[in-house]
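Omission of a single protein chain aside, the complex is shown with its protein chains in their original locations.
Just so it is clear, A and B label the chains in written order, and each chain counts residues from 1 on its own.
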Amino acid sequence: MTEPSVDPGVLARARARALGAPAQPVSEPVPAGLTTASDGERLWLLPAWPDGATPALLEEYDTAPMPMDRSGQARRVLAAALRCCWTRLDDAPWPGEAVPVPAVLEVYGGMSRGDAELARRWATGELRRLSDTGWLLLDESAGVVRPGPRVALWHDDALGPLRDLLRRLPEPPQGVLAGE
Amino acid sequence: MSEPFEPLLRSFDERRRSELVAAYMAVEHAAEPVPEARLGALREPASRRTLEAMLNLSGRTLIRAGRSEWTSGYQDEVAEELARDPACSPPAGDRAVLTLVLIHSVAIPRAAGRLPDDTWLSPHPTPLEELRRRSQLTITELEAALRRLRLAGLVAQVRADGRSDGGDAGGFVPGPQFHRLTPAARRRLQEELILAAGPDSPLAATIRARRRSRERVRQEAGRQEAGRQETRTQAVREAAVQGENS
Partner (left out) sequence: MSHPSEPASGGPPTLDDALVGEAVLGVYRQMFAALARDSGAVVDDPELVDVAETLLAAFADAGEDGLSREQMRYVCRRYPAEVFENRLRVLRGLGAVREVFPKPNQLRYRASFTSVVGLMFVRRMMLDGGQSEMHRLLALEQLNVADPRMTPEQARDGAAGLARAFRLWSVELLTLTNGTIEELREQAPKLWGTEEILRRAERLHGAILRRWPQLDRACTDLRTAIYAYGDASRRAAARLSDSAGTTRNLTLLPPETWRTFARTASRDDLAAVLEGFVFDAPAPWHEPSAVVQAVEDGPRATPPRPAPPRPSVPDPGLSDDTGGDATAAERLRAVAEQALRGRDRVAVQDVLAQDWVTARRLLADLSSAHLHPELPYRLVWADGLDVRPEGAPTWISPGVFERTDA
């Protein structure tokens, strides 16, 4: 019995969407038609969009993307994480560096007001969600976080204001950064 | 990184090309189906065909919602192939909770005549309290699953409208991803629910019988195809032999 077979390249691209940003060892062959991000050890498969478009294009057509809870908070936590992990701002944010989670929470605490403990708890939840969606790579057992493969989808020419902003954000305390 | 799209887009002028790209990004990433009035490339059948080809590159297809709105989803044969890998489906706990939401927000209101539309989206939220009190799942399982399902747009949370005069209390409804099911996937979802909740009903018997006969037809077709190939190979071999002999 022969199954109607689907082209393996098509299947790989569909699979990448169903799984988010799946990773594979760098040694494995890379399916065509996908953007990839590698940290030397693993390679993540990301969507390839036509003509440099990103989902931000939807805004121009008054079209809402998938609703997101507390997107402002998520993005502020992402900014706090990048402040710590993206140390050489003139380079690309990917792959960046792994830093202790407390450093990120410290920077985020400096960006928010009110109950500091509550802010840390919210931020921890956001770190997990950002990690689930490929924007960060969170290693909870090691207590470290680094940029996720999705930041490799950012175009360099769109990064100016973000670099500028990160320069202005407070630095993580050196003690926490050293993991002390 | 437009290489895969290049052969499809090459022949269009700049304006048509950017319309196609915008429509592609919109149907792939918008939460709700996109009205064709908003995007030029969705209006004309010819450019919809190009759009369909662009989507097909990733195993996706255009799905019409309502009369003139469009979204995208997995092609049926691609979804079937992906489903062989359990990693491509949500984990069992999430699926269980999603099934409960579908029953409370769609099946029961449908059966009770309170949901007139033939759709998997629903204005009737399933209260968390209902799930907690009347299901076999624990509150921890429920809450963890609902969090993940919300993040993925598989359920949406509806807040209580604050008016207690008969307005629905808050709760969960099937999320925007249900727009993205193909007609065949929608029908299958209906069948799976009926098989699970009423396995003894004549309806379930019909569904099982149809699946068996479809499977038979498919096997038969597979055998015939194999047979044809066999004949072709045979013919080629004979031709080759004849060629050598002549």
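The rule is short, and it goes like this: a contact is a pair of C-beta atoms (placed from the backbone, for glycine too) under 8 Å apart; a residue touches a chain by one contact, two chains touch by 3 or more.
As the structure is a prediction and not an experimental result, all values here were calculated from the model.
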Residue numbers in chain A that touch the chain omitted from display: 17-21, 54-56, 65-66, 68, 71-76, 78-79, 82, 109-114, 132-135, 150, 154, 158-165, 167-170
Those residues of chain B which, in the complete complex, touch the missing chain: 29, 74, 79-80, 82-83, 88-90, 92-93, 95-100, 102-104, 106-108, 110-113, 115, 118-120, 134-137, 141, 151-154, 177, 180, 183, 185-187, 189-190, 192-194, 196-198, 200-203, 205-207, 209-210
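Note that only the chains that are shown with their structure count from here on.
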Whole-Å gap separating chain A and chain B, where each centre is the average of the chain's CA atoms: 27
Touching residues on chain B, where the partner in the complex is chain A: 1-5, 9, 17-18, 20-22, 24-26, 29-32, 34, 38-39, 54, 56-60, 74-75, 77-78, 81-82, 85, 87-88, 148, 150-151, 153, 156, 176, 218-219, 222-223, 225-226
Parts of chain A lying in touch with chain B, wherever the complex brings them together: 1-4, 6, 10-11, 13-15, 17-19, 32-33, 35, 47-55, 57-58, 60-67, 69, 129, 132-133
